[in-house]
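Here it is, the structure in full.
Just one protein chain is left out here, and the rest sit where they should.
Let's look at chain A:
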Amino acid sequence: MIGHNTLIVLLGCVALGLAAGVVGCFALLRGRALLADAIGHAALPGVVAAALLTAALGGEARALGPLLLGGALSALLGLWALRILTASGRIRADAGIAVVLSAFYALGTVGLSVAQAIPGAAQAGLPHFILGQAATLTTNDALVAAALALGAVGAVLALFQPLRALCFDEAHAASLGLPVRRLDALLLALILLVTVAGLPAVGLILVVALLIVPAAAARLVTRRLPGMVALAGGLGALAGVAGALASQRLPELPTGAAVVLAGLVFFALALLLRRPA
């Protein structure tokens, strides 16, 4: 029997999967897949800092809002660090991402071991942010994640045409007078939003897969972007359902792993069904 809380968590995961699939299409086509990975890892120190701060102020360390806000801020810091690292041209984006990702993750892990020793902060369920645990989400958490996710989907759909033009041919889009810099920043913000919103359920290590695997699977079997976006959103939502149910039935199973394995099944199917080139 599915209880009320389970249902809400399920819906939260569906919204997250949908948003990740939709935003992931544009991340994939714009070559931002690894950046999503860096964002997930760079969020950890912020999540930990937010838990410590909330506990120190006598608040409820488990409340998701401050944790996600902290995560988003430190992810932004990570992106800023990446920009500085690669500005000279001496360090290419892949190397810069490797440096930022590992540095922030190391910092977050150290913070995590500190936080676990502090009463209050230890109750925040911080280890779940690494591998994800959808079953521990409260109704509120699921609603927050779902609202963020659906907001991201709405933004992508409202700006579908210019975002597609940006991803296909940035120079031409700029020559038309489209605000390519602002569109690019918006796309990055959406990737960040979905990544951070997905942290508690899917975990920072595998959240990148929720963005990229459904999009990559959809790309293999579609020939136009609207179809790719719709299919990726659907596959993401299905993967979200699979993860939430698995997390409910088998509490020791990390949700992130279940979500990603479900997504990979779709990917394998897409490989088999792929249209001939």
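Following the convention adopted for this analysis, a contact is a pair of C-beta atoms (placed from the backbone, for glycine too) under 8 Å apart; a residue touches a chain by one contact, two chains touch by 3 or more; residues count from 1.
To be clear about the criterion, contacts and distances are computed from a predicted model.
Name the omitted chain as UniProt records it, choosing among "RsbT co-antagonist protein RsbR", "CcmD family protein", "Metal ABC transporter ATP-binding protein" or "Alpha-E domain-containing protein".
Per the UniProt record, the undisplayed chain of the complex is "Metal ABC transporter ATP-binding protein".
Taking the full complex into account, find the residue in A:S74, A:Q133 or A:T222 that is in contact with the omitted chain.
A:T222
Taking the entire complex into account, which one of A:I8, A:A36, A:A134 or A:C167 touches the absent chain?
A:C167
Please identify which residue in A:G3, A:G58, A:P119 or A:G177 touches the non-displayed chain.
Here the residue in touch with the unshown chain is A:G177.
Mind listing the chain A residues that contact the chain we can't see here?
29, 157-162, 164-165, 167-169, 171-178, 219, 222-228, 277
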